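For reference, the structure is listed below as structure tokens.
Note that one protein chain is taken out, while the other chains of the complex remain in position.
Chain IDs A, B and C follow the sequence of writing; residue 1 opens each chain.
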Amino acid sequence: MTELNGFLAPKTPSGNSAIIPEMPWHYSGTLLTVEYLTDAANVRALLPPELDLADDEPGAVALIWADWQSCSSDFEELLDPDRSQYLETFVVVRCKFEGVTYSRCVAIWVTKDFAMARGWFQGYPKKLGSMHVTRVYNRGKATPRLEAGATFGASLAAYDHRLATAKVTLTGPVESNGFVNGHKMLHNRWVPSITPGAGNSLDQLITMGGVDLDLGQAWGGNAELILGDSQWDELGSILPVSKILGGYYREVGTTFNGGTLIADRSNPSV
Amino acid sequence: MTELNGFLAPKTPSGNSAIIPEMPWHYSGTLLTVEYLTDAANVRALLPPELDLADDEPGAVALIWADWQSCSSDFEELLDPDRSQYLETFVVVRCKFEGVTYSRCVAIWVTKDFAMARGWFQGYPKKLGSMHVTRVYNRGKATPRLEAGATFGASLAAYDHRLATAKVTLTGPVESNGFVNGHKMLHNRWVPSITPGAGNSLDQLITMGGVDLDLGQAWGGNAELILGDSQWDELGSILPVSKILGGYYREVGTTFNGGTLIADRSNPSV
Amino acid sequence: MTELNGFLAPKTPSGNSAIIPEMPWHYSGTLLTVEYLTDAANVRALLPPELDLADDEPGAVALIWADWQSCSSDFEELLDPDRSQYLETFVVVRCKFEGVTYSRCVAIWVTKDFAMARGWFQGYPKKLGSMHVTRVYNRGKATPRLEAGATFGASLAAYDHRLATAKVTLTGPVESNGFVNGHKMLHNRWVPSITPGAGNSLDQLITMGGVDLDLGQAWGGNAELILGDSQWDELGSILPVSKILGGYYREVGTTFNGGTLIADRSNPSV
Partner (left out) sequence: MTELNGFLAPKTPSGNSAIIPEMPWHYSGTLLTVEYLTDAANVRALLPPELDLADDEPGAVALIWADWQSCSSDFEELLDPDRSQYLETFVVVRCKFEGVTYSRCVAIWVTKDFAMARGWFQGYPKKLGSMHVTRVYNRGKATPRLEAGATFGASLAAYDHRLATAKVTLTGPVESNGFVNGHKMLHNRWVPSITPGAGNSLDQLITMGGVDLDLGQAWGGNAELILGDSQWDELGSILPVSKILGGYYREVGTTFNGGTLIADRSNPSV
């Protein structure tokens, strides 16, 4: 009998229809980051009870625009680039679990279905959105160069509601593009029972991170940020800005090749 | 301590950010269906080993374009209709498990993230696509009317590859809009372990179906269908048309309020 | 020598590549309208100097969401419905020229290129946008029915900025779906010289309207309207709401088969 293949559904004999292929997944991209402080209670309110706030700057938040090209290990996606390119905007806080400090994504919007599927597998709470970020080109006048004074704009919308507008002006090279997204990620993977009210069939705490990091020079600078909300998306209301910490731009490459189960509370009998 | 709420991620104190709200979910829409025969071995190859082919017409396939408006029990989505309207094209076959005949969706493309998320919860193997289907308006010349001779067109594409093109010409009222999608659905819910190669953390066989069906008159007729493939999507290659059975149009209303776990092979320890 | 054909560019021997085909163009659709008053000076400021304000209610504005299916005289677009279906939101005021009262579109956003091209030919100042409007289905719970108490929502965005959000609650049948969009249109067609600062190569005042109107029952009711602006689109700032007049819903069919030149100030020598 033919076997069904595919990392995720839909599964077919060839496995070619799967919304995402087998790991590893490679990424080349740019990150525009704005870090800011909110009241630590706002971060606390977004963490499951078993997690604690980070010890230092527990109210720190990173809002990051990533402009990615990604592919699997046969690189075929690069030749049909609609399947390879996407943008995402994600909100990262830090937390502590069993004495270890982690980063944690509490909201994220992406532009493609394969990116959504990867995120749901990884515990990133992905939704679709529309996002844009200024790019750096090497020629002509319609671009910043990677130099002091360079100005970047970025926007995020979902369901035609503007959720974030950012502006970053670089002042010079820095050691790192922020500290909030600098730890391994600690994520939940929740799948409710198909029976209403019966709890979660899958309920796992997992950790993950990239390997084979290939980092460009980080640039830092000043940032402005306007956050909004809609009926369907909370951002400005749940993580309001009390103080901007800074803005950053960095070219990055990374590879994802899985993570580790930390704790399980699944109830597969429902 | 504040509680995190939301049917699915992202979870927040209000629960308003969840990509989908609590059930029940209501649907109003139209279905354009083309039913056809393929070799039963093609259907067999898409079923997990524990499922059998249906006894009668085991090679029957339904390709369905649905043009939906949907909402949760507070109807708020209807007032921000970008959050309410979507299209989907889905491929249904039948199968048998423990003596019962079921319908089963083996491929489906939708236009919105909330529809994707509902599908992953329900075991529909949803991806994003671009699809269109002729609508029936009551006024003017740029529309078929619901009458003999009415002609409908439909298309499906994903990643800018055309996967299906259909044409249906109605001949008259019929008893039902096909037989392939007429049973309860039997779906798998698979979530792989975050650890590469460690199997599925969640692996369930579930059944589900709509309630409170509100069906319009079914219309039947003749159909033409051209199926294609791409690197990322298999349709024409895995379920080729050997004989068209017919085309159908029907207005439908339904409500989804959960399903039932049939079998579990999850391994939440990975 | 082969002849180039096509109503508009791109022109080819077959004429099939033209962004729009020869007239007539047929339309079937629905219109959701909100009429309101703004200060008449706001309307005056959007009219060319040779036009006057209408005598009665010169500050009246109609904001209309149209959900269209359209085609040319061979109806082929209906079979590839991506080429047939689109939405548009348009802003209509009235004006007077040589003693005749006209309607005039001062802003309009559409979802497809063929609709943009038709508009530029007709003097509608079309841009792309993202718009949604609640639909009426005949089955199920996720829809208003065409009856008193029915509630419709509508939205308009461009470049990920929300420009308009509307809500209309029907109270009963009425004679007409408003008065602002009830005259022949008076539009300018401007094409600047390819030489900077040299004026307009084409500068015409034309009038046009639909023929073969096929009107459904008009329904009227109450409306709410929130208007916004962005760097690229002015709506709330240039036509602010001073008083809502009413909301309307109507099914309509119409055909467009050209118009009439009223005045010409073109300078084709530049």
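The rule is simple: contacts are C-beta pairs under 8 Å (C-beta built on N, C-alpha and C of every residue); 3 or more make two chains touch, one makes a residue touch a chain.
Source: prediction; values computed, not measured.
Participant: With respect to the chain omitted from the figure, which of C:23, C:146, C:215 or C:244 is a touching residue?
Facilitator: C:23
Participant: Can you work out which residue in C:83, C:162 or C:250 touches the chain that's missing from view?
Facilitator: C:83
Participant: Quick one: which of A:89, A:155 or A:266 touches the chain that's been left out?
Facilitator: Touching the chain that is not displayed is residue A:155.
Participant: Can you name the residues of subunit B that touch the chain not displayed here?
Facilitator: 130, 132, 155, 157, 160-162
Participant: If you put the missing chain back, which residues of subunit A would it touch?
Facilitator: Interface with the chain not displayed, on the subunit A side: 26-30, 68-71, 75, 77-82, 84-85, 130, 132-135, 137-144, 151, 153-155, 165, 167, 212, 214-216, 251-255.
Participant: What residue numbers in subunit C mark contact with the hidden partner chain?
Facilitator: Within subunit C, the residues touching the omitted chain are 1-2, 4, 7-14, 16-17, 19, 22-23, 44-49, 76, 80, 82-83, 106-108, 112-113, 116, 120-123, 125, 127-128, 159-160, 188-196, 201-202, 204, 206, 208, 230-234, 238, 257-261, 264, 266, 268-270.
Going forward, only the chains that are shown with their structure count from here on.
Participant: Cα centroid separation between subunit A and subunit C, in whole Å?
Facilitator: Roughly 40 Å separates the two chain centres.
Participant: What is the distance, in whole Å, between the centres of subunit A and subunit B, each centre taken as the mean of its C-alpha atoms?
Facilitator: 29
Participant: Using mean C-alpha positions as chain centres, tell me how far subunit B is from subunit C in Å, no decimals.
Facilitator: Once rounded, the distance between the two centres reads 35 Å.
Participant: Send over the residues of subunit C in touch with two or more other chains.
Facilitator: 130, 132, 155
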